[in-house]
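Structure provided below as structure tokens; questions to follow.
Every protein chain of the complex appears in place save one, which is left out.
Entry: subunit A
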């Protein structure tokens, strides 16, 4: 899958491979170990540079600030449809 910037493609591909392996083989097995931090630091720096250059960082901030939906998405209890 393409990255927002072709400059980040190689970093994205490496990170995605690492993340998907980690998710299947560590995270889903209950491990709290993280394997991909170093790759993410590099990929994140690249992708946020592209976000700044395209002025999307303002859109991201505005969406969080002006969103008409103020629901706290981190509430884990709200994630269970059966509990309602």
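Definition applied: a residue touches a chain if its C-beta (ideal position, glycine included) is under 8 Å from a C-beta of that chain, and two chains touch if they have at least 3 such contacts; residues count from 1.
The rule is simple: contacts and distances are computed from a predicted model.
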Original post:
One chain of this complex is not shown here; going by its UniProt record, which of these names is it: "Mitochondrial import inner membrane translocase subunit", "Ubiquitin-related modifier 1", "Dolichol-phosphate mannosyltransferase subunit 3" or "PRELI/MSF1 domain-containing protein"?
Top reply: "PRELI/MSF1 domain-containing protein"
Subject >> Positions on subunit A where the hidden chain makes contact >> reply: 1-4, 8, 12, 15-16, 19-20, 23-24, 27-28, 30, 32, 34, 40, 43-44, 47-48, 51, 56, 59-60, 62-63, 66-69, 73-74, 76, 78-82
